[in-house]
Structure formats: structure tokens, C-alpha cells
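Note that one protein chain of the assembly has been removed; the remaining protein chains are unaltered in position.
Letters are used for the chains, namely A, B and C, taken in the order the chains are written, and counting of residues starts over at 1 for each.
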Amino acid sequence: MSNDVTWLTYFVLSVFVGIEVIAKVSSTLHTPLMSGANAIHGIILLGAILVAGDADGFALVVALVAIVLAAINMVGGFVVTDRMLQMFTRKPAAKRPVEGGGA
Amino acid sequence: MSNDVTWLTYFVLSVFVGIEVIAKVSSTLHTPLMSGANAIHGIILLGAILVAGDADGFALVVALVAIVLAAINMVGGFVVTDRMLQMFTRKPAAKRPVEGGGA
Amino acid sequence: MPTWAEVVFLVCAVGFILALKGLSGPRTARTGNLVGAGAAVVACVVPFFYADLDNVALILVAIAVGTVIGAVGAQRVQMTQMPQMVALFNGVGGGAAALVALLELEHFADAAAVGVDVDAAYLVATAFTILVGAVSFSGSVITFAKLQDLMTSRPVVFPGLPFAFGGAFLAGLVVSGVVVDEPVMWAGIVLAVLGLALGVLLVLPVGGADVPIVISLLNAFTGLTVAAGGYVLQNTVLLVAGTLVGASGTFLTLLMARAMGRSVSNILFGALKGGSTLGAGEASDRPVRSAGPDDVAILLGYAEKVIVVPGYGLAVAQAQHTLRELVEVLLARGTEVDYAIHPVAGRMPGHMNVLLAEAQVPYEQLKEMDDINGEFRQTDVVLVVGANDVVNPAARTTPSAPIYGMPILDVDQARQVVFLKRSMRPGFAGIENELLFEPTTTLLFGDAKDTLGKLLAATKAL
Partner (left out) sequence: MPTWAEVVFLVCAVGFILALKGLSGPRTARTGNLVGAGAAVVACVVPFFYADLDNVALILVAIAVGTVIGAVGAQRVQMTQMPQMVALFNGVGGGAAALVALLELEHFADAAAVGVDVDAAYLVATAFTILVGAVSFSGSVITFAKLQDLMTSRPVVFPGLPFAFGGAFLAGLVVSGVVVDEPVMWAGIVLAVLGLALGVLLVLPVGGADVPIVISLLNAFTGLTVAAGGYVLQNTVLLVAGTLVGASGTFLTLLMARAMGRSVSNILFGALKGGSTLGAGEASDRPVRSAGPDDVAILLGYAEKVIVVPGYGLAVAQAQHTLRELVEVLLARGTEVDYAIHPVAGRMPGHMNVLLAEAQVPYEQLKEMDDINGEFRQTDVVLVVGANDVVNPAARTTPSAPIYGMPILDVDQARQVVFLKRSMRPGFAGIENELLFEPTTTLLFGDAKDTLGKLLAATKAL
């Protein structure tokens, strides 16, 4: 089948997956979810690597800048999300040596 | 990209869509949903039409049988689902000229 | 294929996605079904415009014949026979997919004969469609026979069954291998025959009451065969629609089984392992308190709040109309009456909703389990009509019971419970119900239609 329709099909199916998969998220997780999605689009790093591998001169410089930016997005995004989520899931560690009891 | 991977991609994405889209169904709707999904696979009618349009002799007879079966599946499936669902959504018509009041 | 046709097919695929989405919400279900039907019609019209089809007249006649049979059958069937009708429609769909795949195999065989190299992936998909389509066909037919009482609805097990099943399964794999190695027609036909045998062997040991789950499973199977057929024909809409049904059908099967507190493997193979999938039907002889219709009528007459729990026996007795009349008389007397609907009361999910809606019970009187469970404590009389497992406290108290862990209606918390049933025999799960022996419980023996009729007369006379 024609190439463009293939890509359109991927796009359409992914739109449904993207929406349905997060449809049940509770508002508490809005911020970490946003942050995690933010990290995922850091995958543009892959695109930047591909163009950098095929560039020279000024274009190479631009491509390397793109790589740096994309890597910041990707790595920083996943790390910051993990840090946020650590705060949410500290249930077992919640037993601290303080006098406060459970409610 | 290679043809088979394209189809694999469609398949994988559709699996996610199929599962996520019905993940929240209430048990009351299990039966109509099953019936509706049943009607959807009646789309094999399209496949039967395509092969019948290209067949002759005994193969044509087989293809026509396939068309009849598929059409039964598709048409019967959607009609029977609609009949079931009519029962679920008769709220406005629920006002009947009997003495019973609302609970 | 022209690009416009590809785009239309993609739109149809989206239509099917929206249909499933719609079908899973109560408010959108009917629209969803219509959207699906629209997408299906459009998709089937498209090839007449782009493909250079021969035999158009014959094709149209065949479509017309199938349409009439399907539509008339679907219109005529009674609500209580819905499950077997769905099974039948599913079966013919599976059969159609198998036939289409056989015809494709013929093409591949022709191509291979003139030396063309056929992609092995296509042959795998073709073999899969033939085998599983045939399973779906014959399995659905047996399912139909069980539900329509054309044969016993009890599990049918004979000594060599597991071996016959295993043997046919292995043979199916081997012959599939033959087909993939070299596309030849005889192998395809053998594969179809093996599939038919497998379908029969798969469904025979399943008890009548578990059949809805099996229908759902076979439905998912058919979806996957349609997807495989779509791959062979290189048609997106077939692939996407089939996969959607395959995936959602599998998931739905699991949801249904979970709602009944069963596992799918237990349903399919439970009878083989000796654990029956149908109640043993042993009656107990411990003492109980039974009463006549007049006594129960007085009980109801004094009650301020009554909850009716309908179950499988109501459907068997076809007593839903009489029940509705009784409730209307009580409501007219100023009694507060609701129906408590357990999700798996009856023999298919949503059975009670359908049955009572058909009997014109207003939707607002039907309360779902979670909404009404808190109210039993303030209820004077609970009228359990042909239900048993769904009110059996063993689900909470007896870890060894087959229904242990299934959520139940908390009927035992009400002040009085009246059971309408024919005998002391247990329900589907085949276990005794301690509630029958409680001091607050009264039994009114007899066929539900009969006893409800008497109860109605006695209540009117109060």
C-alpha cells in the first residue's frame, strides 16, 4: 500500500492509543505524567543522531547542538520524573523514627 | 520500510487500541459488547467479496458461500446487537400507563 | 489499490474503533453499534468501485441472501435466545474466514506450481485462518446446540477426550507445517477438517452455563482469523478490525470470567480434570422453614422496604412478567421496592437487565450490586426469585467454595429473606447455600412462574 497512507495509519492508531492509555489517570499524577511524556519526546535524540551521522561543516555543528539539546530533554526528563515519583511511592519507607502514628 | 514490519506494526497498535478502548466497560454491557464485536468481524465479507470477484468454477461457488455466511454474520450481528441495546436504553419510554411508580 | 480506497478503508477502521469505544459505555452503546454498521457497509461497498470484480451479479445476490437470513434471524430471535444466536453468527463468520483462506491457499498453490516463491509469512497466516476459522465454526455450532437444547447442556466427557484433543492439535500443527513448506490444497482441506474436530472437542466438555464465556473466546478467535485473512489479502481494514475484535474479545473473555469468579482454563478444561463445571445438584435434607404463598403475601404486605433479587431460575421459569406485576402491586400499596441486579445473575452477563427490561420494568428500579449492597440492612423482606449463588455467603466465608471471592449481594443482612425455588438443589456452582437454613429465611417451593402467580393473587387480595 502507498507509503503515505501507511504513515497516516500509524499516526491515527497512535492517536487512539495515546488518548486511551492515559484516559483513567488521577489528577494526582497529572504532573508526573506530563513530565514522563515530556521525557518520551526526547527520543528526537534518535533523529538528531541520524542527521548528525550524515552531516559535515556547519550542518554538523547544528546537528551536534540538536543532539545536546535532545539528550538534555531525554535524560533530564526521565530523571526528574523518577524523582517526582519517588515522592509518591514512599509508602514502605514512610515508617520513620518519629512519634507520629498513622491516621 | 519492509512490508511485513508494517503489518506487524498495525497489528501491535491495534491490539493496544482494542484492549484500552473497552477496558472500562461495565459488566452489564458485556453481552452487547461481545455481540457488537462479533458483528465487526463480519467484515470478512469484504474479503469474501474480493476473492469472489476473482474466482470461477468451484472456487466461485465456495466464495459465494463465504459471502452468504459473512453477510449473515455482519448483518445479523449488528441487528441483534441493536435489539439488545434497545432494551437497555428505553429510559424515556419507561413511562408506561400502569399504576407502578418510580422506586 | 488507489489511494482514495486506502484512505476510505482507514476511515472505516477508525469507525470500528469508535464503535467499540461507544459499545463500552451505556449511553453511547447504541450509537457505537450504528457507527460500526456504517463503517462495515462503506468498507464492503468500496471494492465495487476500485477493484475490477468479476461475477458482480452473483456476488450481489449472495450478499442479499446473507443479509436477509441474518436480518430476519436477528429480528425473530427471542431475547432469551440471544446467546445462541450470537454464537451462530460468530460461527458463520469463522467459517467464512476459513473458506476465504482456502481460496487464497488455492491461489498460492497455483503460484507455487508455476514456480513463484510464496512468502512463508503469508502461508503461516493462511494455515492459521483455515485451522482456527474451522475451530470457531464447529465450536460455535456445538455451543448453539447446547444452548438451544439440541443436546445436553452438561459437560460431555469421554475417556480418550484429552488424547483426541491433543492428537488433533498436534496433527493441526504438523499439517500447518506442510502448508507452509509447500502450499497444496489437500493439506488445506485436512487442516479444515482437523479444525472442525478440534472445535467440537474443545466445546464438548464445557458445561451449559459456562458457554457464554466460550462464545466470547471463539469470538476473539474469529477476530484473529479475520486479522490474519486481512494480512494475506493485504487489506488494512480487515487486519485492524480483526485485531481489534481479537484483542478486545480476549480481554472481554477474561473480564467475564473474572466477574464470575472463574478462570478461563478452569472453564475450558475443568470438566477434564474432574472438577465439574456444572453444579452437582445434590439436595440437602437439613430442616428449613417453608411457607405458602399466603404467608409470604402477608410478609410482603407488612414490609416497608422490599428488594427483589432475580436469578437464573426466573429466566428458566419465564416469570419476569409476573414478577413485574407483583412489584407494581406492591409499589401501588406504597411499599418501596427495588430490583438488585448481580452482574452475573443468570447465564450471561447482563442477563437480568435484558430480561427485566424486556418485561418493561422501568430502568430506575434496577439497582446494580454496588449501589444497593448498603441497603439490605434496612430492608424488611428480600424476595430471591430463582437465584442462589449470587446471594450465597459462602463466597465470603468458605475459602474452599468454587465461588469464594466472588462479590455477592449481601442479602443475609436483611430482616427477612424469602427464597422462591423448586427444591433444595443448589445453583450453578453446585454448593449448598447456608442462607437457606437461617432462621430469618423462608422458602416458597415451586416453579417461579407458578408461585409468583399465586403470590400476586394473594397480595392483591390483602
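To be clear about the criterion, a residue touches a chain if its C-beta (ideal position, glycine included) is under 8 Å from a C-beta of that chain, and two chains touch if they have at least 3 such contacts.
This structure is a prediction, so every number in the text was calculated from the model and none was measured.
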Chains in view that touch the one left out, judged over the entire complex: A, B
Residue numbers in chain B that touch the chain omitted from display: 1-2, 4-5, 8-9, 12-13, 16, 20
Contact set of chain A toward the excluded chain (per top definition): 4, 7, 10-11, 14-19, 21-56, 59-60, 62-91, 94-96, 98-103
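The rule we apply is simple: only the chains that are shown with their structure count from here on.
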By count of C-beta pairs in contact, the leading pair of chains: B-C
Mean-CA-position distance for chain B and chain A (Å): 36
Set of chain B residues in contact with two or more other chains: 10, 14, 16-17, 21, 23-24
Touching two or more other chains - residue numbers and ranges from chain C: 17, 21, 236, 240
